[in-house]
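Note that one protein chain is taken out, while the other chains of the complex remain in position.
This part shows subunit A:
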């Protein structure tokens, strides 16, 4: 049966209904032979292939123009003078993750040496330091209130540490274990309040947790391999988040239902970083395939690729400037490339780190961005 999409859907729906009721009887459209379990499996496989093709066709129909063509009339960007304005030194090993506080001056960073440090980026002073019971603290996040930080890594957990005003107090004593995964924690983020945390893990899942009770509120299954990164939608756009993984897929999730609502698979290798465009209508990704890409959620497709033949090392971390016009990418070749999001061209390349750039975030008010590196330092650029 070739038929229209509707016909295929109907026939297929019929076979699902029948197999789930264990009645292997014949559907009107099929030939007069009994449907065996393995035949149903191969039918399903054929249907899934048809559906995938149909999905590609539907997406392609709306691909009437490229983003950079639409942006041809926009003024090009001038020369950028961005320099390292602060260098934060203190970690004893590779910096793996960092996050800004909403106050636009404090930063939390975590390292392979097991330390989590809270910095005042204006003065470069260290305000707090916590030693985790594990090495490779791959994830850290600042609470929206600024009163706590969350972190985790090879311990498979995400723990929350309330920040005390008393410098002498041992932060580790007040630690609260919130999330438990069955493999390493790759990323974590508070939702709009200090009460809930979203995590992603090497176990292939993401999960939403209640901080106070440690209860699992929702889990998100769909990645076929380690999930490496996540980002929450800007609050105005509602309850969704995106994740990227070693299965080369970027998924969009509904936080309430746990359902994956959109999925994109155009990268050729692990997706190390995903970040929403400021309006929430699109997101960027950085991958080991040495490209960054832009996906529009309403067009449901990739709309731009940021790449150059000379860039052959993976992009580990990406973030947008406030207006979404610039995309900053930290790469494994120690550089930071700055892309014109609309035109698809590179506008600047920043040198300074002496090893891989592993983390990169723009400050909450967009006045600066911070990069963390395997060279043990963090740099604030403006």
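Going forward, a residue touches a chain if its C-beta (ideal position, glycine included) is under 8 Å from a C-beta of that chain, and two chains touch if they have at least 3 such contacts; residues count from 1.
Operating definition for what follows: contacts and distances are computed from a predicted model.
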From the options "Histidine-containing phosphotransfer protein", "V-type proton ATPase subunit a", "Guanine nucleotide-binding protein subunit gamma" or "CCR4-NOT transcription complex subunit 11", the chain left out of the display has the UniProt protein name "Guanine nucleotide-binding protein subunit gamma"
So one chain is hidden, and I want to know which residue out of A:147, A:172 or A:261 touches that hidden chain in the complete assembly.
A:261
Which residue, A:45, A:256 or A:308, contacts the hidden chain when the whole complex is considered?
A:45
In the complete complex, the non-displayed chain touches which residues of subunit A?
9, 12, 16, 19-20, 37-38, 40-41, 44-45, 47-48, 51-52, 54-55, 58-59, 62-67, 70-71, 74, 77, 82, 85-87, 105, 121-125, 222, 259-263, 277-279, 281-282, 296, 298-301, 303, 321-326, 341-342, 362, 365-369, 380, 382
